[in-house]
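Input: one structure, supplied below.
Every protein chain of the complex appears in place save one, which is left out.
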Amino acid sequence: MAPILDISKLQKSYGATHVLKDINVQIDEGDFLVLVGPSGCGKSTLLNCIAGLEPITGGSIHIGGRDMTHVSPKDRDIAMVFQSYALYPTMSVAKNITFGMKVRGVDQATQEAKLADVARQLQIEKLLNRRPGQLSGGQRQRVAMGRALVRDPKLFLFDEPLSNLDAKLRVEMRSEIKKLHHSMNASIVYVTHDQIEAMTLATKIVVLKDGVVQQIGSPSEIYNKPANLFVADFMGSPAMNLIPARAEPEGGATRIEIDREGAAPIILHDPHASGLPRDIILGLRPEDIAEAGFRAGEDVQEAQCLVDMVEPAGADTYVMSRLGGTGVTARLHAETIARPGEQMTLAFDLGKVSYFEPGTGTRLN
Amino acid sequence: MTKWLENHLPKMVLAPSFIAVLIFVYGFIAWTAWVSLTRSKLLPRYEIDGFIQYDRLFDSPRWDTAFGNLFIFGGLFIGICMVLGLALAILLDQHIRVEGAIRTIYLYPMALSMIVTGTAWKWILNPGLGLEAMVQGWGYPNFSFDWLVDPDMAIYTVVLAGVWQSSGFVMALFLAGLRSVDGEIIKAAQVDGIPTWRIYSAIIIPSMAPIFLSAFIVLAHLAIKAFDLVIALTGGGPGYATDLPATYMYAMAFSRGDIGQAASSAMVMMAVVFAIVVPYLYSELRVRND
Partner (left out) sequence: MTDVTATHAPAQAVRPARSWGKTALRWILYIVLGLFALWYLMPLFVMLTTSIKTLEEIRTGSLIALPRDATLEPWAKAWSGACTGIQCEGLRPFFWNSVILAVPSVLISTVIGALNGYVIAQWRFKGANIIFALMLFGCFIPFQVVLLPMARMLGLMGIAGTIPGLMFVHIIYGLGFTTLFFRNYYVTIPSELVKAAKVDGAGFLRIFVSIFLPLSLPIVVVSVIWQFTQIWNDFLFGVSFSSAGTQPVTVALNNIVNSTTGVKEYNVDMAAAIIAALPTLLVYVVAGKYFIRGLTAGSVKG
C-alpha cells in the first residue's frame, strides 16, 4: 500500500534563506508522525507546506498516493488544527465546525448529522451556540479539533495544538488526542517543540534542526539510539549526560577513561564497543546511572563519584556530579543516601550507552 | 484557470487603487513639477524653461510674506498646541470626576470645519462688535483688541483660532499616551516616594517620545495645509498680511491665472512636507516591517 503521506526531496527557501533542506519522510495509514525541534527549526513551515499554505521550492508531496505538490489546500483532503485554534470569532461553535461543509456545498441534513456526531464525540454539545470568545482555552481546543474531525480527511495536521493550554489541561488533552488517534485509526502529522509530547504521542518522530532532518524513527529508537549529539541532547528531560571521554582498544573491548577534578580518572570497560576513535563523547541517560546495588546487569560498572548537589523530585532524587569537565545527572530512587559533598558509588549501565564523535556529533555505535 | 484567478485575485483587487495612486498622486506631482519649470501663465505650457518660476517666486514680496507666515504660524501653532495639549492632558490625568465631559468639550472643535471655526472667530474678533466692544462696554473704553485688522498682528489671530481648533486633539493624543505608560512602573515610583511631578518629568513624559513625534507630524501637516482657516478668518488680509503658501498657490492658480507660479509654490509646499514626513514614514514603516 502506498504511504498516506510521501514527502520527497522537499526544499523550501525564502529568497536566499533555505528553511527546509532535502526533506524525505513517509508515513503509512494510521501513523502518528510528530515533527519536533527547537523554535525556528522549520517544523511549522514543513507542516504549512504539507497543508499547501506555503508553496514549496523543490521536491514533491504526495497525499494518499496523489501528487499534491501544486494542489491548493482545500483540495488536499486534509484538516488542520492551529496553535491559536484560529476559530472564526464571529461564528458560533456550530457554524465554526460546519463552515467548511457549507463552503463545499454539503447539504444541510448531512451537515447537521456530522455536527451532532462530532459534538458528541468531543462532548461539546452544550457549547454549540456559543461564540469562541465565550469559551475557555480547553473548550476552544475541542472546537478546533471538532472542526478538523468533521472533515474526516485522509490526513490530520496539528500545529502545536496544546502549547496555549496550562500544564494540567495539556496532559489531559494529550491523552485525549491519543485516544482519538487509536479509535479513529487516523493518520496524523503533529508539530511540537515539546519532546515529552513527541514521545507520548508519536508512532514516528522526525527531529528537525535548521531545516535538516536529524533523525527519523520510533520514539524508542530516538530515545535510546539518538543519531547525533543534537538529538541526544534535545530528547529527554533531564537531558542525556554527554561526557567527554577517551577510548582505547583493549583486546576486543574498549577501555574508557573519564577525567575528573581532584581525583584519578574513572575507568570503565565496554566489552561490546570496538573501533572507537580516541576522543569520544559518552552519552548516558540519567536513569542509566543508579546508586550502586540498585542496578543489576552484566554491563553495569561502578565508580566512586563526588556528589555536588542533591535534588529530591518526589518519585526520584537527582544527584549531580562533575565528570569529564561537565555536570552529570544521575536519577536515583527517592530514599537514596546521597549527601552533597560526600563520595558515593554510582552504577553506570553501559548496556545503554551511546558514543558520539565530538567534532561532527554523529553516533559511533 | 480558477487556480490562477485565486492566486492573482488579491493583486487584482489592489491594482486599481495602486494605479490610481500612481496617476493621481505621483503622476500629478510630476506634472506639477514639470509645469513649475515652464513659462505657463493662464494655460499650461510644456517647454521647460529652467527655474524661472522659482526665481519669480522668491523675488515676490507676497510669497515672502506667505512663506514667512508659514513659519510664524506653523511654529506658534505647533508649539502652543503641544504645550497646551500636554498640560491639559496631565491635568486631566489626575483622576478627575467629570473627565469624560471635559474631554468631550476640549475636543469638539476638531469636528468643525475650518470654515466654521474661521467664521466664528472672525465674528468674535470683530473690533466693532466683538470682544473689543464687549470689554469696552464693561467700562474700559480704551481697551483695544483689533488684531484681526492689524497687518502686523492678524497672523496671530489665525494662530489663536488654529490652536482653539486643534489643541484638544493634541490633548487627547497625549492623554492616551499617559495612560499607556506601564502602571507598575508608576506604582514602583510611588512606593519609592517619588513626588508626582518628578514621576511625570522623569518617567512618563520621556516614555512618550513617539507620541510627541506623532503629534508634531499631524500638527505640521495641518499647518502646511491650513487654507480654509485663513480664507474664512482673514481672507489672507489685511492686504496680504496673513497669506500662507496655500492661499498664495490658490490665488495664483484660480484668480491670477498664473499657473507657473501656482505650480512652483505648490512644489515648495511639497518640499516642506517631504522634509518632515518622509523621515517619519520611513522610520514608522521600517519598524513595522521588522
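General remarks:
Note that the chains take the letters A and B in the order they are written out, and that residue 1 is the start of every chain.
Just so it is clear, a residue touches a chain if its C-beta (ideal position, glycine included) is under 8 Å from a C-beta of that chain, and two chains touch if they have at least 3 such contacts.
Everything quoted here is computed from the prediction, not taken from an experiment.
Contacts of the undrawn chain with the visible chains, over the full complex, involve A, B. Contact with the undisplayed chain is limited, among B:Thr104, B:Ser144 or B:Ser201, to B:Thr104. Contact with the omitted chain, checked across B:Leu57, B:Val159, B:Leu173 or B:Ile205, is made by B:Leu173.
Of the listed residues B:Ile115, B:Ile185 or B:Ala209, the one in contact with the hidden chain in the full complex is B:Ile115. One chain of the complex is left out; on chain A, the residues touching it are 48, 51-53, 72-74, 78-80, 82-84, 86-91, 99-100, 103-104, 147. For chain B, the residues in touch with the chain missing from this view are 6, 9-11, 13-14, 16-18, 20-22, 24-29, 31-32, 35, 44, 88, 91-92, 94-97, 102, 104-117, 119-124, 126, 129-131, 133-134, 137-138, 164, 168-169, 172-173, 176, 190, 193, 210-211, 214-215, 217-218, 221, 224-225, 227-228, 231-232, 235, 245-246, 249-250, 253-254, 259, 262-263, 265-267, 269-270, 273, 277-278, 281, 284-285, 287-289.
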